[in-house]
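With one protein chain removed, the remaining protein chains of the complex are shown where they sit.
Let's turn to subunit A:
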């Protein structure tokens, strides 16, 4: 239980953090559905919410999703608000219609929203009720992606926590296994898989799985690496199941990836020489790719608006490996335990900010005139119009950016706006 204690320990206050309270210009937790529904190929996400929820997911993702999406919204109407009994009946009817239309679905998530939380519609009871009805064809789970509870990537955290009880326990005396936690693009999973295999680490399981029937088994022999920094609750639940967290930098850039792989290699007692030999080709490729991008980025200043919780890790990568100057690193929520290694690597003079008052943050940003601003889609064009270069932060969660072979692509996401500005003569 010591790891659990560590995760819940009071936060150290060594490094000052600017905490603000005002308008938060961020997505809610529903947005994670955009990538989760593509990752888990037999799952469907049914948001129980308002027209706003439907419009949000469609606007955040709609233009990217041309295939029939595996998500939908049960839009609540006036009469659903009048009586909860009726709302439950309505929900059952909607789920029946949906499952009738999509017989290929094996796992259905009922996803709570701001309005469903406020009227206290109990989706966990609804999920139990509906699971009984549709068992064994379809398993029905629930989590909340509501914006009054969850910011953007926290939706994935909530979704993974809801899925964990579905993961079977592993045999207590079984061999050690590695679990990589957090949605990764399939190609990145394959890249990591090859490295783990070469290192002699096996078996390796990924969570969430590509198919809901391929849930990882979890127990005291499970050691897990987090692939994403926003999975605090998932980590806590895994530790409660007896799994062991392997703390590390997150696998962004050559150094981050090395550190992350090393955490697993050490847990498997892989000899140092062997570790170096295995990772050398990938690490060299990453370094070469980064050298090419460094021309555009070295010495340039960068300002992060809060978005995905990836910000401190990305800032570390940009400062350490590409010599960028950090002005402000904003994050919607700073998990000091999961990020302790990252925070140690960050320069001491950077302003860390948590939460947001967007108008005041924009004032600071304008005053600092950074070379590059990382921000959401609502702010990017207005800042460009003011003459600042921007990188849309949402692309950082929609692109393959982890590991050695994506390090150059990750750097390129930041370099491209600067390069583009230097090319354009209009």
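Following the convention adopted for this analysis, contacts are C-beta pairs under 8 Å (C-beta built on N, C-alpha and C of every residue); 3 or more make two chains touch, one makes a residue touch a chain; residues count from 1.
Convention: contacts and distances are computed from a predicted model.
Within the choices "Monovalent cation/H+ antiporter complex subunit F", "ABC transporter permease", "Light-independent protochlorophyllide reductase subunit B" or "Simple sugar transport system ATP-binding protein", the name that UniProt assigns to the complex's undisplayed chain is "Light-independent protochlorophyllide reductase subunit B". Residue in contact with the omitted chain (choice from A:132, A:273, A:385 or A:424): A:385. Listed residues A:359, A:395 or A:409: the one in touch with the omitted chain is A:359. What subunit A contributes to its contact with the hidden chain is residues 22-31, 48, 50-52, 54-56, 58-60, 62-63, 66, 68-69, 72-78, 80-81, 87, 90-91, 93-94, 97-98, 114-115, 117-119, 146-149, 151, 359, 376-382, 384-385.
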